[in-house]
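Missing here: one protein chain of the complex. Every other protein chain is in place.
Letters A, B and C mark the chains in the order given here, with residues in each chain numbered from 1 onward.
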Amino acid sequence: MKLGYFPGCSLESSAREYNESLQAVAPLLDLELCEVPDWNCCGATAAHSLNHKLALALPARTLALAERAGFDELLVPCSACYSRLAATRRDLLANEALRQEITSIIELDYVGSTKVVSVVDVLGRAAPTIRAKASVPFLRKVACYYGCYLTRPASLTTCARPEDPQEMEAIVASAGATPLDWAFKIDCCGAALSVSRTATVAELAGRIVADAAERGAEALVVACPLCHTNLDLRRPAIERHRGVSYALPVLYITQLVGLALGLSERALGLHRHHVPVRFAPGAAAPAAAPKEN
Amino acid sequence: MEFAVSAFEPKLVAFVCNWCTYAGADLTGTSRIKYAPNVRLIRLPCTGRIDFMLLLQAFGKGADGVIVSGCHPGDCHYTAGNFHARRRWTLFRRLLDFVGVDLRRVHFAWVSAAEGAKWAELVNDVKTKIQALGPYDAFPKRLDGRPQPAEVA
Amino acid sequence: MPRIGVFICHCGENIGATVDAAAVAKAAGELPGVVHAVDYKYMCSDPGQNLIKEAIREKKLTGVVVGACSPRMHEPTFRRACAEAGLNAFLCEMANLREHCSWVHEKLPETTEKAIDLVRVMVEKVKRNRPLFPINVPITKTALVLGGGIAGIQAALDIANAGHPVVLVEREASIGGHMAQLSETFPTLDCSQCILTPRMVEVAQHPNIRLYTYSELESLEGFIGNFKAVIRKKARGIDEATCTGCGACIQKCPTKKIPSEFNAHLGHRTAIYVPFPQAVPNKPVIDRAHCTYYRTGKCKLCERVCPTKALRYDQEDLLVEVAVGAVVVATGYEVKGTDFFPEYGYGRYKDVITGLQFERLASASGPTLGAIRRPSDGQVPETVVFIACAGSRDPAKGLHYCSKICCMYTAKHAMLYKHKVHHGRPYVFYMDIRAGGKMYEEFVRRAIEEDQVSYIRGRVSRIYEKNGKLIVKGVDTLLNSRPVEIAADLVVLATAMVPQPDAEALAQKMKISYDGDRFLNEAHPKLRPVEMNTAGIFVAGACQAPKDIPETVAQASGAASKVIGLFSKDELSREPVVAVVNRTAPPLFSTCVGCFLCETACPYQAIEREEIKDRNGNVLKTVARVNQGVCQGCGTCVALCRSKSIDLQGFTNEQVFAELVAL
Partner (left out) sequence: MSSASHAAPHAPTFPERVREATGESVFQCYQCGKCAAGCPLAAEMDYTPNQILRLLQLNLPEMEEEALRALSIWLCLTCETCAARCPQEVDIPKIMDHLRQESRRRGLVHPKAKDILAFYESLLASVRKGGRLHEVGLVASYKLKTGHLLQDVLLTPQLLQRGKLSLRPHKVADTDAVRRIFDRCDAAAPENKADHA
C-alpha cells in the first residue's frame, strides 16, 4: 500500500530514529512511504500562538503538495504535526471562504482529498500482519503513552475511547508485548515547553515516567518525537526533579514493532536514545532474543 | 392623544386570536390607552385559523393595511396553532408577493394578553406606515357587497 | 329572512360619554335584516336582559347582536339570556364597543362611526350563524394508570378511593418503582420502604384496582372518555392463582448469579425470582433469558419443589383489552450508569458507583444489609467522594438540564455515610447547591454543620485508580481554583435522571408529546401541569421531569383529581366550536379530496379517516372526519384545506368573509 509521507522537521534530526525505524518497518508491512515533494514545517505551537493565518497556511502548503502528488492518505508520524495538519484540513473543509483565502496565500489549489493519518492508525490496520510476522515477540510489560494529540480534540481523534484509548495497546499486543493499565497515558508531557521551560517539563514528564515505572512497566512506548524528547532526553532533569532515577527506556512504537519483526537494534536506531535500551534478563531481550515460538 | 387631521385615513384590518391579542386589546381598553380609530378587529380562535384567502379578501374589500397578531411563539393556547401559523406566514408572504400584494402593507406581530400598551403602539405604528404608503388603490377592489368566498377561491 | 335585534349599551358613561349610543342604535336599525334596535343604560342588568328576552319573543328574532363590552366579559351572560327566551345561544354575538372603541378613542364623530361599523360587522356575521348544540360524549368511568412507582400507586389509590375502577399496569414483576429501592428519604430521613410498603399492599387489596404486573401497554386507541387499551401480560412462567408465594422455588433455583436489577447490580438473584421480599404481588417470575431450563432444556428444579404445582413453563403472553375513559402516565425515570463517564473510567472502576447504588448499600434490605462497604473488596471506605451534577448540566454529554433531586440526595448520602461510619471523611464536589423546598436548605446545612461534610466547589476533571485508591482530581474554585486531589476509597456519582429508555416509543404509541430530552410534555407548564395535550391523558411523576417524592405525589394526586373530575359526569359537554368536514346526507358526499393536510396540521390528532362506500360496500374514497370529542377548535385545519371542505363552527369561512365584506 502506497502512502504519502510527511516526516516533519524533527524526524530529520532529533527524532531520526523514529524515521529510521518507520522506514525499516514499512516494507515488512507492505507499506510504501513516498515523501511529499518539498514539504515544509507545520509551524507547530509557535505559529498558532503568534499568527492564526500562518498556522493554517504552513500546513496547507504541505497538504496541497501531497494532494497534488495524488496520495489518498498522508502519513504524519509526529503527533503534533499530525494534529496541525489534520486540524488545518478540518478547518479549510468547513469554511469555503477560508479555504479560498489560504489557497491564494500558498499559491496552490487545495480541496482536501488527501486524508491525514497517524502511525497509530496505520500500524493499527497492520496489526494482523505484525502478529503473523512477529518472529521475535516483544515479551515485555509496556506502558503505551498517547500524550495529547492522538486523543484530542474530539473532532480529530481516531481513538474510540479518547479517555482510555486502546489503539496502541492493540498494536503492541500484536507484537507480543503486554500493555499495562496505567493512569497517565493521555496526560500532557509538556510538549513544546521543552526548551523554554525545562522545569515544567520535568514535573509533567516526571509524573508520567514515575507512574509507568511504579506499575512495573519495562518500557514506555510513544508515537511522537515531542513526547520522546520529554520522556527520554529530559530524563536527567526528571531524575533531578524527583530525586529518583528510572531505568525505563522509551521506545517509539515503530521500534517496538521492528524488534518484534526481527530487525536489528541498529537499524531501528535504538543506540540514539538517551536512556539506554537495556532490559533485565527476562523472557526476551530485544534483538538477541531467542526465537520463542 | 391627538391625531393629525391628515388627508388620508387608512383602513386597517386586524386578524387576531381570541386568547392573546384580542385579550391584549381588551387590556388596552381597560387601561384607557388611546390609539388610532382606523383599525377593525376580526376575532378568530387562533392565528392558525387565518388563511391566505382572508388576507386577500381584506385587501379586496378595501383595506389599506392588514395586521396579523397572535400569541407569542410557545404561548399558543392551542399549543401548536401559532407555530403552524408562523411556518405558513413565510409561505403567505411569497404567495401574497406572487399575486401582487404590496408586502409592506402586511404586518405580523405578537401581542400577548398582558401587552395592552404594545397593542396601541402597534396600531399607531402601522397606521403611520400605511399613511406614508398612501391608499392601496393598486389592488383591485370589489366593493360590491355580497360575500363570495368562491370568487377569490 | 333574518330577523335581527340589536341592543346598544351605554355602560353608564363608559360607552355613552364617547360614543353616541342612540345614533348607533338608529343606524343599526336601518341595516338590512335588522328588525329591532334599541339602546339602554346597563344592558347586563336584569332590566337590560329583559329587554332582549322580550324582543326575542315579541319580534321573533332569529339573531341578536349586543353592542356593549368585550365578549370575554359578558358573552356567557347574553347567550344565557337568549337561551332563556328560546333562541339558540349561539345565535347571539357581541360587538365590542367599550374596550375596543369608547375606551381607546376620543369623543369624535369617527368613534361613533367605528361603533356603527363594529355593529354592522356583527350583524352580518350573526345572519350566518347556525344553531349549535353543546357536544356530549359518553364517558367510560375506568382509569388506566401506566407505571406502578409511587406516582402510579398514588394516582391509582386516589381514583379508586373515589369509587372508580382502575387498571394499573406495571412493567416489572412488582410495583414500587424506584422508591422501593431507596434507603431513607430526605428531608426527614424516614425509611422509604416503611412508608411505601403499606401503600403497595393497599393497591393489591383494593377492590377497585385491577393490577397487571409484568405487563405493558400494547396499544391505545380512541379519545377522551372512550379509550381502548390493549395490555400485554407477559408470561410469568407460573400460575398466579395457584402460587402461594412460598418461595421454595427461589431457594432451590441453581441459577443464582444474575445481577439483581433491584439492587442496581450490586447483588445477585436467581432465575426464578421476586425482585425484593416485600414485592407486590409476592409471586415469582421466571427470567427466561437466564433460566437453565429455557436455555438448555434441562432443570425444572423449581417445578419439583413447588408444593402447589404452580409452574407453567409453556405459558404464553396474554393480550387483554380494556375500555377506559382516562389514562394517567406515570412511567418514571432511569439513572445514567457510570459507563456514561469516560473521564471517570467508563464504569471500569468497581468503586465508582451511582447514587442509586449507594441507596442500595445504605438500605437495610440491600446487599450489605445497610453497612457501607465498597463493592470491590467489601472494605468500609474511610474517604468517600460524592460528585454532584454527574452528567446533568453537561451539554457536552447531551444533558443540559438540572436533575433537581441530586443535590438533596447527595447531602442525604453524605449524612447517612457519616452516621454509619463515624470516622469517615465525606467530600462533595458541587457547582451549586439547589435545595429549594420546605426544610431542604436546613437539611443541607445540617449535613455541613453537624455532620461535617466537606463541600468543595468545583467539578472533577478525572478519576484514576492507583494502589487501591481512587485519585479524584478537582479544584476548589473558592480557593482561587487551587487543585485538590483526594485519594478516595469510594466515589459516588450523582448521575443524571433521564427518561425510561422506551419513553419516546411509548409517547408515540399514545400520541402524546415529549420534549427534546424525551420527558413527557404537559399541556401548559403553569396552568395545566398534569394534563397532556391529548385530552383525557394525564401525567404524574418523574416521567414528566425530574422530581422528588413530595412533588411526584402532589402531581399524582393532581392527575387523579382531574380524572375524578372527568368521571364526575356521565357525559362530556363541550362548546361546539369544533371543526366539521362538509357532508351532504345520503348518499354521503363530501368535497374532501382526502389529502389529509388537515391531519398533519392538527395539534390534537382530531382528524380521523373515514371510508365512503357505495351500496355494495366498495370504497369510493377516503375522506377526513373530525372527532368532535378531541377537536379543540383552533381552526388550523380550516386554513390549510385547499378544497375548503373543512370548516370551524362559530367561525366558518362564510361568517368571517361576511365580517370582512361588512367592514
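Heads up, the rule we're going with is that contacts are C-beta pairs under 8 Å (C-beta built on N, C-alpha and C of every residue); 3 or more make two chains touch, one makes a residue touch a chain.
Small disclaimer: the values here were computed from a predicted structure and weren't measured.
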Touching the hidden chain, out of C:397, C:420 or C:446, is C:397
Cross-chain touch to the chain not pictured, restricted to A:90, A:152 or A:215, is A:152
Among listed residues A:53, A:161 or A:278, the absent chain is touched only by A:53
Among listed residues A:41, A:69 or A:170, the absent chain is touched only by A:41
Across the whole complex, the chain not displayed is touched by chain A residues 9-10, 12-17, 38-41, 43-55, 57-58, 61, 105-107, 148-149, 151-154, 162-163, 187-188, 190-193, 195-198, 200, 204, 233, 271-274
Against the hidden chain, chain C presents residues 343, 393-397, 431, 457-462, 473-477, 480-481, 483-484
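Going forward, only the chains that are shown with their structure count from here on.
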Between chain A and chain B, the Cα-mean centres are separated in Å by 68
Per the C-alpha centroid definition, the whole-Å distance linking chain A and chain C comes out as 55
Per the C-alpha centroid definition, the whole-Å distance linking chain B and chain C comes out as 36
As the complex stands, chain C meets chain B at residues 70-72, 96, 98-101, 103-106, 108, 110-111, 114, 117-118, 121, 124, 513, 523, 533, 577, 601, 603-604, 632-636, 638-640, 644, 648, 651, 653-654, 656-661, 663
In their shared complex, chain C is touched by residues of chain B numbered 1, 9, 11, 13, 18, 22-23, 25-26, 28-30, 32-35, 37, 40-46, 48-52, 54, 57-58, 61-63, 77-81, 84-85, 88, 120, 145-149, 153
Contacts from chain C onto chain A in the complex sit at residues 342-343, 345-346, 348, 462, 464-466, 471
